[in-house]
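Excluded from the complex is one protein chain; the other protein chains are retained at their positions.
In order of appearance the chains are A and B, and numbering begins at 1 in each one.
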Amino acid sequence: MVHSTISLPQRFLNWLRSWEGLLLGLFLVVLTINSALVPAYLSVSNQVNLFILFIEKSIIALMMTFIIINGEIDLSVASLMGLSAGTMARLFELGAPSGLAVAAALCLGLICGAFNGFWVTVVGLPSLVVTLAGLIAYRGLVWVLVEDRSITTLPAWLCELGQKPLIGPFPLALLLFFGFAIIGYIILQYSGFGRLVYVIGINRDVARYSGVNVRRVKMILFIASGFIASLAGLLYAARLGAMRSSTAEGFELDIITMVLLGGVSIFGGSGSLRGVFLSILIILNLRNGMGLAYLSANVQTGVIGLLLILSVLVPNLVSSLRARMVRHRELTRALEMAESS
Amino acid sequence: MMMTSLRRSIRPEQIRELILVLVIIALVLFFGTQVEGYYSSRTFTRISTSIAILSVVAVGETLVFLTRNYDLSVGSIVGFTAFFIGTQLSFYKDIPPLVAVLMAVGTGALMGSFNGVLVAYGRVPAIIVTLGTMAIYRAMLVEYPGNKIVQMSALPAWAQEFSRVNVFQVGEFELRLIVGIALAVVIVFQLVLTYLPFGRRLYAIGSNPEAARIAGFPYQRIVFTAFVLSGALAGLAGFMFMGRFGNLTVVAALGMELQAVAAVVVGGTSTMGGVGSAFGTLLGASMIGLLDQSLLRWRLISEFWRDALLGLLILLAVASDRVIVERLRTLWARSELQLRPSIAPVPHKESVHGS
Partner (left out) sequence: MRKLSTAFAILVMVSMVMALAPAAMAQGPVKATPGQAVKMVLLPKFLGNLVFDQAHEGALEAAKELQNPEPLQFLGPTPQDSVAGQIEIVTNSVTQGVDAIMLSNNAGDQIAPAAKAAREAGVTFVTWDSPIPSAEGEQVFVAQVDFNETGRVMAEMALNILGPEGGKFAVLSASPDAANQNAWIAALKEVLKEPKYSKLELLDIVYGNDISEDSYNQALALVDKYPEMKLIMAPTTIGIAAGAKALQDEGLCGVEGQEPKVVISGLGLPVEMVSYTLNGCAPQFALWSFRDLGYLTYYVTYLLATGAIKGEIGERFEAGRMGVYTIEKDPTREKGLRVLMGPFTIYDKTNVEAEAK
């Protein structure tokens, strides 16, 4: 293969010059600035907190990476978080056994995911339309379930699981996040299924003509997305210890921002979970540092928006500048050669 | 033979618009039986004014969609320009209305051109640019110096009266100025898209960006212009927003980008570019607005059921539209084949991107 002809240090250098290298550099910058400016930043509790505050979005971002690489989008995830959390809370309120409430909520996630998948794969509607309708409709169902109330009758063990550390200083959600990151990485980067996700994302027609069951892959992805979203919803409800209809409203755009900053192309086919993982680290640490420095939330969102743009713009400018310099150098060399001859 | 010529002269896209019109008529007929006094000029005025601002934004969004891009910053642009113009008008009460409109359109165009430069010349994907500027423009609104809120009482008299002005009135029937502006925008851009070279190029670029580039279209300039126009229309919408609501807070037009996207895609514009029209978008916005406003007035439906129904109905409308158009397309292609067996059917790009 091509790779074998390049030496290991050279490959490492190439990686550093890639998107992920850029993200790693950015992450180190954020890390340095934060620890230099904010004394409390490096404490264990803060390091755990900065994950916990965004853990549900981060978990969904891992799944969303699959969906976007596959050339689709799922805007319904935040509403689905609310719907499954609402279902669980409502069942608990009605006195259902714990296992049933949790299982029902997760099943609902699977069903809604399959519902999204049905319209995309069988009817052939664009996923943007389907999941936009899902965003409205699933949230609507939360209103139907929970109405104007606040459900606080979640069982103690659930709240404990959501709020207290499970192993060492790490709560369950954080462990799940790292677990999913590893499993997701293996599936996407090393399994046959992962390759199909990319192949379909690059060109679904070519994939179909070469015998790939495009529908099946997409269906699996949407069902998985529904499941992960509802799981994240349950974790969120457990962390907050109460359920209201507006729970997790508007999370979808933050999640998509995480994925796109990770270098995943919105048109599908390119990007990696490594990049998304780094991008999650950057966003979380950046927000944490800015929060601890008392910057207003509004400025924080603006900064992340700017970062999102610059992260693509600057490498683009650099590469076009470099191309121009190379051209200029070649031109002068050609001129020199012409003169000397 | 007459059927054939009819088939030739109508494109499937027009059938799609016809279907949307039929769906809208069906909805009107249905709600007429459910809502007391539904068939009145009053209801028309109220529903049409509630759609007007969104329609203007959605037409701009359509232009961007045609080039196979997104503009998610329009909600923030509407909010910012509304706020900006409102603040300016409450400080300088003698700004003439036309100047105020131009200021709003200009501000919007400036914000749109920032998006456009980054997308067309910086080669940054549109979703990244506009997700970013959506946050940045909203942050600018919140940090905007001056009063934190625009109060209607501080606006000049004409701005306070803006939303009550009629274009004309026949008996009970009124056509409000903001509806008139929205209709004018739709008509102008429908004409631009159909007859001007710029409009045709938008389609060409969206259908196949690579081919358009190779064919020598000024790709960057056209995409840039689409974003500028989208921003300018969002600015115009911001002006209308300011006039209609008077009191503005920092949440002004929050989430309008998703409503606009919904109107555009329901109106038949393809998410893969190259297919769509301003008129279709008006129909899309009308259908969603009609559903939303009629559900509000339907006594049988409680507050809490409304959104669940709305989402489902949008999905059904789009799906039925899709299924019917696909069916018709197959029929078209088949009859073409029968008539001229020597010519192989050209696969439509929609069906390529389907499933």
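The criterion applied here is as follows: contacts are C-beta pairs under 8 Å (C-beta built on N, C-alpha and C of every residue); 3 or more make two chains touch, one makes a residue touch a chain.
If you're wondering where the values come from, they're calculated on a predicted model, not measured in any experiment.
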Checklist entry - Of the residues listed, A:49, A:213 or A:320, which one is in contact with the missing chain? => result A:49
Item to check | Of A:40, A:122 or A:206, the residue in touch with the unshown chain | outcome: A:40
Checklist entry - Of B:43, B:69 or B:277, which sits in contact with the chain we cannot see? => result B:43
Checklist outcome for this item: Even though one chain is not shown, chain B touches it at residues 35-37, 42-43, 45-46, 50, 138, 141-142, 147-149, 151-153, 160, 163-164, 244-255, 293, 296-297, 299, 303-304
Checklist outcome for this item: Where chain A meets the left-out chain, the residues are 38, 40, 43, 45-46, 49, 53, 143, 146-150, 152, 159, 163, 239-247, 250-251, 254, 287-288, 291-292, 294, 296-298, 301
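The rule is short, and it goes like this: only the chains that are shown with their structure count from here on.
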Checklist entry - What whole-number Å value describes the gap between the mean CA coordinates of chain A and chain B? => result 29
Next on the checklist: Please output the residues of chain A touching chain B within their complex, sorted ascending.
Outcome noted: 75, 119, 121-126, 128-130, 132-141, 143-144, 147, 205, 214-215, 250, 253, 256-257, 260, 265-267, 296, 298-299, 301-302, 304-309, 312-313, 316-317
Checklist entry - How about chain B: which of its residues touch chain A in the complex? => result 72, 118, 122-125, 127-129, 131-136, 138-140, 142-143, 255, 258, 261-262, 265-266, 270-272, 303-312, 314-315, 318-319, 322-323, 326, 352-355
